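Every protein chain except one is present and positioned as in the full complex.
Naming follows writing order (A and B), and every chain is counted from residue 1.
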Amino acid sequence: MSGEYASTLVTDETTLGERVASTVIGIGLLVFMLSVLAVARVVTEEASVLGVGLYDFLAGGLLAMGLGVFVVGVGSALGAFDTTPDETPGTVTAGAFGIIAAAAVWLATLQLGVLGPLGGFPVGLLAGAVTFVGLGLLSEDIGSTLPAVVVAVAVSGTVLTNLLTPAWLWDPEWLSAAFSGSMTIPTLTAAAALLTAWAGAKSYGGYGSEGRQAGAYLLVALNALGMLAVLLAVILFIVTKGIGPAFEGFSLYPFDWPFVLNGYSFRPDVVNGVFPAIVGTLYLVVGATVTGVPVAVAAAVFLTEYAEQGPFVGAVEIATNGLWSTPSVVYGLFGYAFLVPRLGGTTSLLSGILVLGFMLMPLCLITSREAIKSVPDEYRDASAALGVSQWETIKSVVVPAAMPGIVTGVILGVGRIAGETAPILLVMSGGLRDDAPNVLGSFEFTSAPPFVANDALLQSAPALPYQLYATITSGVSAENAVEYGWGTAFVLLVVVLSFYAVGIATRMYFRRRLNHE
Amino acid sequence: MSNTTLNETERPDDPDERTTTVGESEETIQPSWRQYHFDGDSKISVSGLDVHYGDDHALKDIGMEIPEESVTALIGPSGCGKSTFLRCLNRMNDRIRAAEIDGEVSYDGENIYGDGVNLVELRKRVGMVFQAPNPFPKSIRENVSYGPRKHGDIRTGFFDRLTGRDDREQRDRIVEESLRKAALWDEVKDRLDENALSLSGGQQQRLCIARCLAVDPDVILMDEPASALDPIATAKIEDLIEQLAEEYTVVVVTHNMQQAARISDQTAVFLTGGELVEYGDTDQIFENPNSDRVEDYITGKFG
Partner (left out) sequence: MLGSTLFGRLPRLERASGLSTKAAAMLVVLSLSLFATFALFLLNSPLAAVPLVAFVVAVAYGWVAHQDVTARVVTLIATTSTIAILGLITVFIFYRAIPAFRVMGTGLFGFTDPVTVFGVSLPAVETFWSTGSNTYSLVPMIWGTLVTTAIAMVIAGPLGIAGALFLAEIAPPMVRDAVKPGVEILAGIPSIVYGYLGFVTLNTFLFENLRMSNLGSLFLVGLVIGLMALPTVVSVADDALTSVPASMRDGSVAMGATEWQTTKSITLPAALSGVSAAVLLGIGRAIGETMAATVIIGHSQQLPQPLADVFASTETLTSLIASQYGNADGTHLSALFAAGVVLFVTVLVLSVGARRVELRMEKKLGGDP
């Protein structure tokens, strides 16, 4: 019965074609990674691998890949390997190679200086269109390997024949940048290696639907890996740069941590620290939480428990989304126009608190509403069936049940506003200083309205993110301004990411507990 | 009428294997399913199948021969593992995170849990219809032609049109044929380009059957295909299952014993704990079961 099917259910062990293809992918990954490191100038053209110059090594690897893909592609077309290619490589593959061909031809006309910058454009387009249609008419195994082979051989050829050397320079008049060979060569080899490895992965899967899957998965997995690597590198870079300055003079016993516990004294003999900024950020965060969160939770309660879907709720939803997405600098402008003139006429801690509170409100409103919505109706019904009033039910059943979600939302929201710079730049500012703002000790009663005064609240105060900005713009007078900046960046990163980590961990904990019960 | 078991004729080495896999259950009485004999060829043969979900032992040492071109019903109380068993037959359990599967399931004599099995090929041959209708949010035509298009049997791409390989006519033929087999053609022939989600629940389920037939499988697995439908739609699906058995091997999970009695040729009874307690001709199972537990279950004393 199984004879009526074209392909077999059980396939044998690895074939020769698969082995060649996997070798191509392996070399491709190596060439790609080395090329990326070369673009980042971590390794340069002066380095040598196995006795060969780095760039020649990359080109050689690319040539080997091209040959390998040529063998599997042509081998498949001649029937030497057991593959299941489609009749056409498909519009996406043909289109992608068409775009590559168009770009290559256009850049080549620019390089050769013929036809002018715009004259080469139609020629490039024509080349792209011809490539697109031409590839589409080939069978899948040839149509998706041959162009990759051409790219690999072309790139490695220009490097190996010294047509393109590290000393080469392209300085177009219409760009404020110039491209040197030492940057261009690894960029090209990285792209070509990726393309050829993709063709290799497709061959490894035997073309057809599984070949496409293999090719796509290679690229998607590489993208995910690369993305994580870059983002982790960003964090690691800041940590390695910042951990030194941040822990200068640190001792566990007797406990001393000058960078965190000192102010900025402008004295060369003392470690300058960020203590005032930490205190300022603390006041900002606590103040914004106190002003923003209760309003947000109250509104979330009203929207889920009292209000019925209608134009009012619709308008509130639009307003919430609008507030949620309003750029922080616009909040800053708003605070500058609305709060600052009404709160003492100068930039002040209180304005900063209120603006950040306004920003925090929509963030917490959305998450609290979700949390309250997800409380099962059975809870409400059970409470109502016992004759408990609606507000009692909300107070003693609904809100406690939604508490984990609300708390998570608040933590994540606070994490976001703790790192905000743009709004406090406009409404609070506050430079480097030696002493921390003392809000709690500055309350005074006065005879004139508003009868209470607090100088510390109505003065500008330092905050971590703004301090980092100030380090950049003013260039702190001390010699080690850059180190001081890295230290501040490190502390800020630790503060903000801790909020996020705690928030996400809380959410995961409660979600898991919910799933188990 | 050959009353020899397939185990003895086709797989002489199996009894030994069973001794090693079953181990201590050797002493216990041989369950009646071991002795089930039927006419015709076996399509799927299962032996020593164990499934664990983490610590939960969901299926225990299942063995079963499923004859071709017939309807086999799997019945039992909920949580007895009948759906798990069904999903082992096309390896859909592979997609479940914690599932651990041991034993052998052979399709036309080839072990689908062996090395180098092509899952795409397997699932082309062993189609599946799910408990709740799950049409794709696409048009009816696209739903039915989805399988053949994905397997490259029908080509309608840009370059296929360019080179005159366009298979639109063949696609429409397959769509019509599959919808007719699924007894849905007359109801939808004028609105093939409408979204499949606009159909009623019963129509959606028949669309899912048509979608499955379009791939031209040998075996169709159905996981409680009528449990989400009203009685009229259920009756239509039941008629359809009986018709399909003329051409296909149908394995259907149901919790409805009357349904199993109406539509199936043979019935396997799973009871709580993931055991296959009895397997035999449907008439025999319902009229004269060997096992007291099965009798209790069928007469409603135990569920």
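The definition used in the following text is that a residue touches a chain if its C-beta (ideal position, glycine included) is under 8 Å from a C-beta of that chain, and two chains touch if they have at least 3 such contacts.
None of these values were measured; they are calculated from a predicted model.
Trainee: Pick from B:Y113, B:F130 or B:F158: which residue touches the chain that isn't shown?
Mentor: Here the residue in touch with the unshown chain is B:F130.
Trainee: Using the touch definition from the top, which of A:R19, A:R41, A:K373 or A:R513 touches the missing chain?
Mentor: Residue touching the absent chain, from the options given: A:R41.
Trainee: Tell me which residue among A:E210, A:E248, A:E370 or A:D455 touches the hidden chain in the full complex.
Mentor: The single option touching the absent chain is A:E210.
Trainee: Tell me which of A:L16, A:A298 or A:A382 is the one touching the absent chain.
Mentor: A:A298
Trainee: Residues of subunit B in contact with the chain that isn't shown?
Mentor: Against the left-out chain, subunit B lists 90, 92, 95, 97, 119-124, 127-128, 130, 132-138, 146-147, 150-151, 197, 201, 204, 208, 211-212, 215, 228.
Trainee: Could I get the residues of subunit A that touch the absent chain, sorted low to high?
Mentor: 41, 169, 171, 174-180, 182-183, 209-210, 212-213, 216-217, 219-221, 223-224, 227-228, 230-231, 234-235, 237-238, 294-296, 298-299, 301-303, 305-307, 312, 315-334, 336-338, 341-342, 358, 361-362, 365, 389-391, 394-395, 412, 415-416, 418-422, 425-426, 448-452, 465, 468-469, 471-473, 482, 485-486, 489, 492-493, 496-497, 499-501, 504-505, 508
Throughout what follows, only the chains that are shown with their structure count from here on.
Trainee: With chain centres taken as the means of their Cα atoms, state the distance from subunit A to subunit B in Å.
Mentor: Between these chains, centre-to-centre, one finds 46 Å.
Trainee: If you look only at subunit B, which of its residues touch subunit A in the complex?
Mentor: Within the complex, subunit B touches subunit A at residues 68, 107-108, 110, 112, 114-118, 120-122, 124-125, 150-152, 155, 157-160, 162-163, 165, 218.
Trainee: Spell out the part of subunit A that touches subunit B in their complex, as residue ranges.
Mentor: Within the complex, subunit A touches subunit B at residues 1-2, 5, 7-13, 86-88, 90-91, 94, 133, 136-137, 208-210.
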